[in-house]
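A single protein chain has been omitted; all remaining protein chains appear in their positions.
We just call them A and B in the order they show up, numbering each chain from 1.
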Amino acid sequence: MLELIEGYYAYFFLILLFLIGLYGMMIKRNLMKKIFGMSIVQTSVILFWITSAFKENATVTVFDPGIGLENPDLYLNPLPHTLMLTAIVVAVVTLGVSFALIIAIYRNYGTLDEPRLLERTR
Amino acid sequence: MKTPSGSPIIQVAARGLVPVIQIIGLYVFFHGHYSPGGGFQGGVLLAASILLARLSLGTEVSQLLFPARKTIIFSALGALIFAGTGLAALLAGGHFLNYEFLPLPGLEPAELRNWGILIIESGVTLTVMTSLIAIYDEIIGC
Partner (left out) sequence: MAAAAGLPPRGDLHAPAHLLVNPAGAPVAGAYYIQHAYKHAGTPNIVTVVLADYRGFDTLGETLVVFTGAISVLFILRRRRP
């Protein structure tokens, strides 16, 4: 049981974070809060990938002459770090575009509440 | 905000902080080969310095720091630097974005890759910085 908690506690917290974000996206009525939920989901997925890159007793992925390159167990896995670096920047731009859309919606309809918005678009 | 902040504390702090953040951004960008850092992080730091000036000193003054109507042009220029490096390698006989074939004389293939990485990182920095400033400028409406 202790081994299970020690090896998997990060995954449990990340699933909890993912579910919080999903709850925000599905239940909340304000469009702004939906976008916060989307951001939380993105964060949980990014942290999940970073967790999968972790190795015991390893160092950061910068070449150290004192360690050498022969044994890849001494460096963290660089591939998830790289992919998530791309994903973070795309997430920031996605946030910017969605905020712009929300500002355009608020200028046209004067509200961000979803049922009221559906009423006014009718 | 559109008008400068009335508090002298914010004004003085922003005036002092903006160059420091810019220097840290340039350091992170140029030191990305040897430590954590690189194009995206440096670009975001440079954008943060200019957005701090926009927020505290007012949009009128901070236009002198980086004009709002030139952001999209610089953003396109950054993407063009990136794609142009790839095309130069393609025209010099290699694959697309294969920096071994860049037409720079007198360098080993490993050094050539080193310089190719630096060139495309500068393009990425320019694009990220100016795009973030452009997004903020359109949201604030200046």
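Worth a mention:
Rule of thumb we're sticking to: contacts are C-beta pairs under 8 Å (C-beta built on N, C-alpha and C of every residue); 3 or more make two chains touch, one makes a residue touch a chain.
For clarity, every value in this text was computed on a predicted model and none was experimentally measured.
Here the missing chain is touched by one residue of B:Val18, B:Ile50, B:Ala88 or B:Ile120, and it is B:Ile120. Interface with the hidden chain, as seen from subunit A, comprises residues 3-4, 6-12, 15, 51-56, 61-64, 69-70, 72-73, 75, 77-82, 85-86, 89-90, 93-94, 96-97, 100-101, 103-104.
What subunit B contributes to its contact with the hidden chain is residues 32-39, 71-72, 75-76, 78-79, 82-83, 86, 96-97, 99, 108, 110-111, 113-114, 116-117, 120-121, 123-124, 127-128, 130-131, 134-135, 138-139, 141.
By our rule, only the chains that are shown with their structure count from here on.
Averaging C-alpha coordinates per chain places the centre of subunit A 24 Å away from that of subunit B. Note for the complex: subunit A touches subunit B at residues 60, 62, 85, 88-89, 92-93, 96-97, 99-100, 103. Every residue of subunit B that touches subunit A in the complex is listed here, in rising order: 34-36, 38, 40, 44, 128, 131-132, 135, 138-139.
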